[in-house]
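What you see is the complex with one protein chain gone and the rest in place.
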Amino acid sequence: MWRFLAESGAVFAKDLRTEFRTRVALNALGLFAVTTLAAVSYTIGPYRIAENDRPFLLAALLWIVIFFAAMAGLDRTFVKEEDTHTAPLLRLSADPLVVWAGKLLFNFVLLGVLIAILVPLYMVLMGFRVDSTAGFLLVLGAGGYTLAVTTTMVAAIIARAMSRGALFSVLSLPLLLPLLIFLIQGTRAAVEGSAEGVSEALRAVVSLGGVMTVVSVVLFPVVWNE
Amino acid sequence: MTDPRKQRRIWYAIGGVLIVAFLAYGATSFKSNLTPYVSFHEAEQSGKQVQVAGALVNGSTRYVDAAKELSFTMADAEGGTLQVLYKGVKPGNFEEATQIVAIGSFHNGAFHAEQLLVKCPSKYQGLEEASGKSGSRT
Amino acid sequence: MSEGVRLEFDGLAKRFDLRVVFRAVSGAAEPGEVLAITGPNGSGKSTLLTILCGLLRATRGEVRYLADSAEIPRDRWRKYLGIVAPAMSLYENLDALENLRFLALVRGMRDSEARCCECLEAVGLDPARSTTVRGFSTGMHQRLKIAQAILHDPPVLFLDEPGSNLDPAGQDWLEELVARERGRGKTVVLATNDRREMEWGTRRVALSG
Partner (left out) sequence: MSRPSPLGTVLRWGLFAWMSLVIWAAFFYAPAAAGFQGQSSRIVFFHVPTAWVATLAFLVSCIASIRYLRSRDPKEDIRASAASALGLTFAILATVTGSIFARIMWGSYWNWDPRETSITFLLLIYAAYFALRAAIADPERRATMSAVYAILAFVTVPFLVFVVPRIYWSLHPDTIINTQGRIKMDSRMFQVLMGSLFGFTGLFSWLYSLECRVEGIRRRRQHEVL
């Protein structure tokens, strides 16, 4: 167990270090998020939505911005390994599950950084206020994890294919749409301060994330070693 | 590390059980409270944009053709009623509706609907049989 | 892992969509042997090596790793082999030592630091240990790849055109390395078209174009 953690930590640290030196993924994610946020904020702004519609529409827009950004950058870790021809050596050196855990952690942290920057900006620009902060943070955390675990798996698949750019979003979106629906509902409930609504949505998200985690643990080695 | 194949089978079994457990955990949450509808009472209290669902009370429909104003009464499962006002053309199959969803807000003593969704009787029954039994639904 | 590994492959064929790379290639290598795989460009030497090390699945045929005539399952092959190949690179944004340290860590090696330095010294990259790989010449990159392949002292070594981009001194040193590994009971598989390197082979498989 400790060995597993140490080895996946090494993969994570390696990715983090190369990311710090190039910032490819973070730039892709961040710029995408900021651009969509600017577009959304300019065209819709804080006051153009009727008071009644705000919780739902602002929750939906927030998650759409996050998903857009995720589609732009979360495949980088795997695609880069293939593009720079480092994947075969990693494949021969590391245990597949170690790679999976390291990459998942990396994507999760990347999303976390993105969310940490994006959400305050969104609150300022869109006049987005949340009644239940704890509930909102939980939804963000569980949603970020489930998003990361799903995209990690899809990224591993598309990294071995040709013409990957479009393929990543084409393959991810059908898998992510249920998650998107639940996250929007959970966020809306958090905005309105409905603890019950938050916990319902959280259970759905956790259930989805749990299923994806189990399936990934079984299937990632198959994809990675192919 | 006795027999890798046996071991793998055990892991797959654990995985399967976990997936079922997660799905069951999620399913309870979907069933209990993910519907978008609120009770009549809550609609009256909040005054916000909400969706209410209920049955049409027979004979309560009033429609002014010139002004295109429709008013009717909805009843929920507990027997509560709600007066609904709707500005717009009356949906074609409105009288036959068994269930109605009204989207709007409650103010000035009535529910002002901006949109109506009408569910038709979904009984796959012959025309002649059903006409004899209309109105006696559970 | 001092025991030797016998490598066998039988009736291997590989087809990409419509292109047939090779059909029915067989061969074997015992511990202490050098199997030389030769053939013109495009005859599938590198493809064969990727199949032999388990990175690619053959369309037909079988590969077996045998340690004391017990077969090693496919998902454990990686622990028994090291490879140098043109299509595989090290991390450009890490320096030489960071690269080796990372690979040693994910292999779960103990006292990895000492072993990494030892390997860097062995390939003559000690002075460049803190240089980012991006700044390496192709020859230096090649040396680092060789260091990576022997890092965990594997019983099977795959060398795909190992001498490319090496200076004459490097080639001499490579010959020594192959002879030494052979002497230590390692199985070496060498894909090459270089006349000098072909001479190292104790067995040969010739692929036709």
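Going in written order, the chains are labelled A, B and C, and every chain counts its residues from 1.
Convention: contacts are C-beta pairs under 8 Å (C-beta built on N, C-alpha and C of every residue); 3 or more make two chains touch, one makes a residue touch a chain.
Fair warning: this is a prediction, and the values are worked out from it, not measured in the lab.
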*From the list A:57, A:175 or A:217, which touches the chain that is not on show?*
A:175
*Which listed residue (C:18, C:70, C:114 or C:169) would be found touching the missing chain in the intact complex?*
C:18
*Listed residues A:153, A:183 or A:202, member touching the removed chain*: A:153
*asked:* List every residue of chain C that touches the chain not included in the displayed model.
replied: 13, 15-18, 20, 23, 56-57, 59-60
*What residue numbers in chain A mark contact with the hidden partner chain?*
153-154, 157-158, 160-164, 167, 170-171, 173-175, 177-178, 181, 204, 208, 211-212, 215, 219, 222-223, 226
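The rule is short, and it goes like this: only the chains that are shown with their structure count from here on.
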_Cα-centroid distance, chain B relative to chain C, in whole angstrom_ = 66
*Interchain centroid distance [CA atoms averaged], chain A/chain C, Å*: 37
*Residues of chain B engaged with two or more neighbouring chains*: none
*asked:* Which stretch or stretches of chain C touch chain A in the complex?
replied: 50, 53-55, 57, 75, 78, 81, 83, 85, 87-94, 98, 102-103, 105-108, 148
*Residue numbers on chain A that touch chain C, as the complex places them*: 3, 6-7, 10-11, 14, 17-18, 21-22, 84-86, 88-95, 98, 221, 225-226
*Residue ranges of chain B touching chain A (in the complex, touch as defined)*: 11-12, 15, 18-19, 21-23, 25-30, 32-34, 48-49, 105
